[in-house]
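Note that one protein chain is taken out, while the other chains of the complex remain in position.
Labels run A, B and C following the written order; every chain starts at residue 1.
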Amino acid sequence: MTTESQHRLSFAHFCKLADGQTYNPETVVKHLQEFQVAIPSWALGAGATRFGRFSIGGEPSSLEQKIEDVALVNKLTQCANSISLHIPWDIPEDATAIQQFAGEQGLHFDSVNSNTFQDHKNQKHSYKFGSLSHSDPRVRQQAIEHNEQVIEIGEALGAKVLTVWLADGSSFPGQSSFKRSLEHTQESLKAIYKCLPEDGKMLIEYKPFEPSFYSMVIPDWGTSLALANACGSNAFSLVDLGHHLPNTNIEQIVATLQWQKKLGGFHFNDSKFADDDLTVGSMKPYQLFLIFNELVGSIQDENSISWMIDASHNLKDPLEDLMQSLQNIQVALAKALLIDQRALKEAQENNDVSMCQQILQNAFETDVRPLVAEARLRSGGVLDPISEYRSLEIRRQLIEARGAHTVASGL
Amino acid sequence: MTTESQHRLSFAHFCKLADGQTYNPETVVKHLQEFQVAIPSWALGAGATRFGRFSIGGEPSSLEQKIEDVALVNKLTQCANSISLHIPWDIPEDATAIQQFAGEQGLHFDSVNSNTFQDHKNQKHSYKFGSLSHSDPRVRQQAIEHNEQVIEIGEALGAKVLTVWLADGSSFPGQSSFKRSLEHTQESLKAIYKCLPEDGKMLIEYKPFEPSFYSMVIPDWGTSLALANACGSNAFSLVDLGHHLPNTNIEQIVATLQWQKKLGGFHFNDSKFADDDLTVGSMKPYQLFLIFNELVGSIQDENSISWMIDASHNLKDPLEDLMQSLQNIQVALAKALLIDQRALKEAQENNDVSMCQQILQNAFETDVRPLVAEARLRSGGVLDPISEYRSLEIRRQLIEARGAHTVASGL
Amino acid sequence: MTTESQHRLSFAHFCKLADGQTYNPETVVKHLQEFQVAIPSWALGAGATRFGRFSIGGEPSSLEQKIEDVALVNKLTQCANSISLHIPWDIPEDATAIQQFAGEQGLHFDSVNSNTFQDHKNQKHSYKFGSLSHSDPRVRQQAIEHNEQVIEIGEALGAKVLTVWLADGSSFPGQSSFKRSLEHTQESLKAIYKCLPEDGKMLIEYKPFEPSFYSMVIPDWGTSLALANACGSNAFSLVDLGHHLPNTNIEQIVATLQWQKKLGGFHFNDSKFADDDLTVGSMKPYQLFLIFNELVGSIQDENSISWMIDASHNLKDPLEDLMQSLQNIQVALAKALLIDQRALKEAQENNDVSMCQQILQNAFETDVRPLVAEARLRSGGVLDPISEYRSLEIRRQLIEARGAHTVASGL
Partner (left out) sequence: MTTESQHRLSFAHFCKLADGQTYNPETVVKHLQEFQVAIPSWALGAGATRFGRFSIGGEPSSLEQKIEDVALVNKLTQCANSISLHIPWDIPEDATAIQQFAGEQGLHFDSVNSNTFQDHKNQKHSYKFGSLSHSDPRVRQQAIEHNEQVIEIGEALGAKVLTVWLADGSSFPGQSSFKRSLEHTQESLKAIYKCLPEDGKMLIEYKPFEPSFYSMVIPDWGTSLALANACGSNAFSLVDLGHHLPNTNIEQIVATLQWQKKLGGFHFNDSKFADDDLTVGSMKPYQLFLIFNELVGSIQDENSISWMIDASHNLKDPLEDLMQSLQNIQVALAKALLIDQRALKEAQENNDVSMCQQILQNAFETDVRPLVAEARLRSGGVLDPISEYRSLEIRRQLIEARGAHTVASGL
């Protein structure tokens, strides 16, 4: 554990060495302070695999408790000032009251997420065989209306971005017609798009498999982009780091969507095999850094991309997991901000391959934890959020207050 | 749908063309009649993904009902005359009675399967962080004792093969020590091995990921083999078709384990991406055929390998799914039996690569459905099991008898 | 080996059983006769890996000899009546003469292929660091002009389709700017597109890796589509079966490009791991069938897609390899033509998943070799091309005529 005096020492050393560099530590710290990531309402309890779930104790069982948990994380880290709702898991009964409650804790509502991959209570038609792409127009209509309801809830909460993750697909060759499924999906998305407020946005997620095991209706960025293009200028693609086939170059997809001016949202997590939904930066930190190298322009110019953590906490305390994710996001961002972009461009233009690599790795090898800690401290957070969380024995308190066997809604 | 007279015609045509061939249709039919695959007790209800489960109605809610379902499948197909129990999901209260009940329906009990990947009711220690490999010796001891109990239940039912699938692993780099985990696992397996009856067997399954997302303690056949070797001559490896990394050559692993005389069991299913647990032969029928090309020697000499279907039925009626799996297994087996092994060996020795391919593809392109149907009919089954099942409206009857919302134990 | 009388018997049996079916064997045979696949000029010699090449003897060393080899394959199989040139490996000295020479052998020229992945003799600038995407405008201009020259050569030969496979990319993170590379590529492709004859086409291939090992400028169908859209209505995407990441659902990509009306060309081969360039249908015959299930509409309506085999013959005699590929293509096509599309659509609409699978597998399990042989015989080919080729000792003759150590141009 780093002490406050060690931090001072390290930050001073960093600033001293930065003298001859192209970056300004103060600017980096400022960018870090400004960069905020949304926490989803379903990420505050224990996650599960299909083989089972192990409870962690003290899980929030109401929207208010979820907001309190996010507020706690934000208080310690100062980089997670919004919450992203999942409907119908977290329908607020009184939107005004809940918005005020969140606001009092320094939080606002970010994008809202629809769910047509599970059957909701009292739902007329089943989503077992799809929703927006279903062969039956009544099921499609039901799914469209659900999305419209989510847009409305979002508006009531001041959240104008709708994220659509479509689990529709097929698990066997021949189960569905690729073309008809795409046509239905396009038609459904256009109907939903029409219900957006004028300054609203629709983000279309993609995923190659799970829960379907042969095809997903929106399996890749190309399909997502084609659908966004069909909808209109306020429809965008959303990149979830875990939603790619093995070996995919994700940073290139990020750049390509930016080239097409259609990158709208980002779900952070990490993975080794599939959609493992692990702590951000725990598996492939260099990939995360390379992604931020692509994003860094967007971040500096304007902050129009929706950033969210989308992980599952099967083994760790969710709040610790979120704080580790936030730290790793900030580390990757800070390193990306150190890259000497002018020198990099020059080396690229000259095809000086060794030098290109050197420039990136010089930034990556730099220890930026002093910058991240400094940003956190200046914003009112703590030096070491997890240590603080542990020494305050917060989980013990939550268990005492909420019980050992509550189960938060979510996967 | 094929009519009986069409079948006669096709079978006669097949036999006629077989005249100049190296295979004898009658021998193939006889082999098909003899080849029997076990059905697991957990495969009779709707399966789930972590995103949810959609009920199918009429699911069995007792062991007796599960036996009845397997008996029905076997009656129609005549190639599934045993059931494989999963403990503790299906602990029989009265072993003698249940064995008699099964026997009356023409079934016996095949391998028994332990479960240390979920916490059982009233269990003292949690398996959240592992079982046979756990850092705490008390947890390991509990898991060893569970396996011993499973061996005892098996013995009481006349089932002398224990299958161990170990979900132990880690989801983050550093979470556990690879070496200590292996040492603990080896020690635990040896303790279990000692409890086997003299003519008993232990099958050790392997899997690269899920439910753990960074490492599984037994990730591959090599580790499984090393552990089986450490235990003794009655410990073997078990191959589950869905438990391999992308692009793995599974038929080569089958051959390699046979070379090491350590292939003990087989779990049939199919998959495109991960452990998708789909209908056997629905995705990669040529791979299944190639695997049977390796197995065909073992099948003809002695039937010492434990064959089982291990699939999950998320979308299809489980009984239809099982019948499709059995049909595809028989088709692959029949095609493998058609291979002219002498010519193949000669072409291999001469490195006549085109001819090697030709020999395999000639067998694969042959329509062997007449042979499979003939075997089924001769054994007392029906020409077309699924059509029969549908025309008898069995699922409707099951729903009426058992209800629309029962949930079978399993994943 | 099938005798002529066995073939007659099998074809008659097939027709008899087809009585109650939705397909007409005569129509299938007719479609098979019409379906023609181009042979590339670089596929007639021994292929290589980076570890070495093993000569096969009798390789063609001139364009005329290559045409003779293709003509031989076509004579035996009657389904390969065109040749696809690779420039500069096969620049014809006298276009009129070579066109006449090909015509006399029953062949015409299909799409022409440019090459900017190797440095050609006397070339001013190197393609080591890219061509159409290169940072240096002079290199881009040189690559554009090369493509224009290829278009001209094609026109002189009556071939109006240009295929662009761009090997440009990077092997290290940071080596190039994704966005600038895409912008350069788009600009270059537009310049080439302008040089097309009015009824010409440009096909844009994609590939995820090799020869670049971190990123390819056109890695996937989405990028190819975006570039084709930017060029205009005569630019299309080309699908090479070996150019996908592990586990990709290629048949879905085929359907998606058709949905976008941008599927323009097809390179047939097979693979297990990467761009292995193996004999078509030798590894994943079911996937090939599923792809043809998507293509079958396009094939029946109009034949506007460019079909080509693109394999590498490292171990087999190239001519045998090509004949095996053609046979497997025809088998897959014939099976796809047997699919009861109306019943399939109905089962899809009803989400009768078992039935959907059944319909596809019924077609796939059918032995269609009698149809393929019948089509070949009716068109003037032979019953068993490879047996014929072997009994005529053609390779021996080629070696005698051309020598044992000639090396055909190509990879």
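Criterion: contacts are C-beta pairs under 8 Å (C-beta built on N, C-alpha and C of every residue); 3 or more make two chains touch, one makes a residue touch a chain.
Values in this document were obtained by computation on a predicted structure and should not be read as measured data.
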*Specify the residue from the set C:Ser171, C:Asn229 or C:Gln341 that touches the hidden chain.*
C:Ser171
*Just one of B:Gln21, B:Gln149 or B:Gln260 touches the chain that is missing; which is it?*
B:Gln260
*Touching the left-out chain: which of B:Asp110, B:Asp240, B:Glu294 or B:Asp317?*
B:Glu294
*Residue in contact with the excluded chain [from B:Phe14, B:Tyr193 or B:Tyr214]*: B:Tyr214
*Given the full complex, what residues of subunit C touch the hidden partner chain?*
48-52, 54, 117-119, 126, 128-129, 167, 171-173, 175, 208-211, 213-214, 246, 271-274, 276, 278-279, 282-283, 314-315, 411
*Can you list, in ascending order, the subunit B residues touching the missing chain?*
128-129, 135, 171-180, 182-183, 208-209, 214-215, 219-223, 225-226, 245-249, 251-252, 255-256, 258-260, 286, 290, 293-294, 344-345, 348-351, 353, 356-357, 359-360
*asked:* Across the whole complex, list the residues on subunit A that are touched by the chain not included here.
replied: 6, 9-10, 13, 16-17, 20, 246-247, 249, 272-273, 279, 281-286, 315-317, 320-321, 324, 328, 331, 353-354, 357-358, 361, 364-367, 369, 386
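One rule holds in what follows: only the chains that are shown with their structure count from here on.
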*Could you tell me which residues belong to subunit A and also touch two or more other chains?*
128-129, 171-173, 175, 208-209, 214, 246
